[in-house]
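Take this structure first; my questions come after.
A single protein chain has been omitted from the complex, and every remaining protein chain is retained in its original position.
Up next, chain A:
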Amino acid sequence: MRPVAYPVLARRRLCPDVFLIELDAPGLAQRVKPGQFLNIRVGDGPDPLLRRPLSVCDADEGRVRLAFRVVGRGTALLARTRTGDRLDVLGPLGRPAPAPRNRNVLLVGGGIGIAPLLFTARRLATGNRVHAVLGARTREQLILRREFRALGTKPILTTDDGSLGFPGPVIEPAADAAAKLDRPLVFTCGPKPMLRALVRRLDPVPVWGFIEERMGCGTGICYCCALPRKGGGWVRFCADGPVVLLNEVAW
């Protein structure tokens, strides 16, 4: 696996601290599967040393879109990317999410965690019944609503401040939605407390979580990412994930 530099077709701001970068990457768009991530080099030199792992927000018609929130130095540098730049990409990395057929799929996204679920929704829309519960702190931060609707899903929306949709976290609307579905397959991405609360609330329904935490190499060689597994040991979520059955995680 070699890093490839892809041209940036567009960079736009989805909300004050969330950016979307669109790459011209036909081969990659065809190859990448929901749940996989790309490891992006930020800056020009050896500093910052590590790449930044970003899950794929969408891939369609030769284009790959990445959405990320600015949380530190690396993502702040990445936010400075301009149209015409080239982005040094290693990937796709990680194992794809399970690809069901003819199932009730429930997507539960929180904040920037909404991003990878869009790609999942696109790929699962044919052959499954896709439902979505999307939440954020405010209406402004509830990203990609239009894109979800364009796929034919009518997402249930929630905001912590009540500025749009159901007031409060995604957990209860997600539990209501799951209860109405026959054998739902749940995919979720969002902040750790949300994932933890969701898997507890839905128990014993299997919940697949897209883990977006710090990694070292992204390729399985450094043993720096470790999620505690029930019964001992770790999930090395860069290589064995990043989509992990959250019911098996000891949080």
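What we mean here is this: a residue touches a chain if its C-beta (ideal position, glycine included) is under 8 Å from a C-beta of that chain, and two chains touch if they have at least 3 such contacts; residues count from 1.
Following the convention adopted for this analysis, contacts and distances are computed from a predicted model.
Assign the chain not included in the display its UniProt protein name, restricting the answer to "Nitrogen regulatory protein P-II family", "Dihydroorotate dehydrogenase", "NitT/TauT family transport system ATP-binding protein" or "Branched-chain amino acid ABC transporter permease".
UniProt lists the chain left out of the view as "Dihydroorotate dehydrogenase".
Could you tell which one of A:V32, A:L90 or A:L157 touches the chain left off the display?
Of the candidates A:V32, A:L90 or A:L157, A:L90 is in touch with the missing chain.
Touching the absent chain in the whole complex: find that residue among A:L66, A:C217 or A:V244.
A:C217
Which chain A residues would touch the chain omitted from the figure, given the whole complex?
1-3, 41, 46-51, 74, 90, 213-217, 219-228, 232-234, 239
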